[in-house]
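The complex is shown incomplete by one protein chain, all other protein chains being positioned as in the whole.
This part shows chain A:
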Amino acid sequence: MRLFDLRLIIAFLFGVYGVVLTVTGFAFTSTEDVDKAAGVNINLWAGLGMVVLSVAFAAWALLRPLAVPTDAGERD
C-alpha cells in the first residue's frame, strides 16, 4: 500500500498561503486595507501565523515519519 502523508499536504497548502499573504501584507497592502481591518495589517499577521503552522506540520512529519505498518492491526 502506498502511503502519503497528510501532514506534508497541510504544510504545503499553508506554506503557500502563508508566503502569499505575508508578501501581500508586507508589500501590497494600502492604508485603506489596514483601516478596514481595524488598523491591523491582518494579511501580514495571518500570513506569518500560517507560515508557523506550516513549519510545525513539516517538522512533525520529518521528525516522526510515517512507518509502514508491520502488523495488520488488532483485528483482521
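Heads up, the rule we're going with is that a contact is a pair of C-beta atoms (placed from the backbone, for glycine too) under 8 Å apart; a residue touches a chain by one contact, two chains touch by 3 or more; residues count from 1.
Basically, contacts and distances are computed from a predicted model.
Enquirer: Identify the UniProt protein name of the omitted chain, choosing among "ABC transporter ATP-binding protein", "Gluconate 2-dehydrogenase subunit 3-like protein", "Sodium/solute symporter" or "Pyroglutamyl-peptidase I".
Expert: Cross-referencing UniProt, the chain left out corresponds to "Sodium/solute symporter".
Enquirer: Footprint of the hidden chain on chain A, which residues?
Expert: Against the left-out chain, chain A lists 1-4, 6, 9-10, 12-14, 16-17, 20-21, 24-25, 29, 32-34, 36-40, 42-43, 45-47, 49-50, 53, 69, 73-76.
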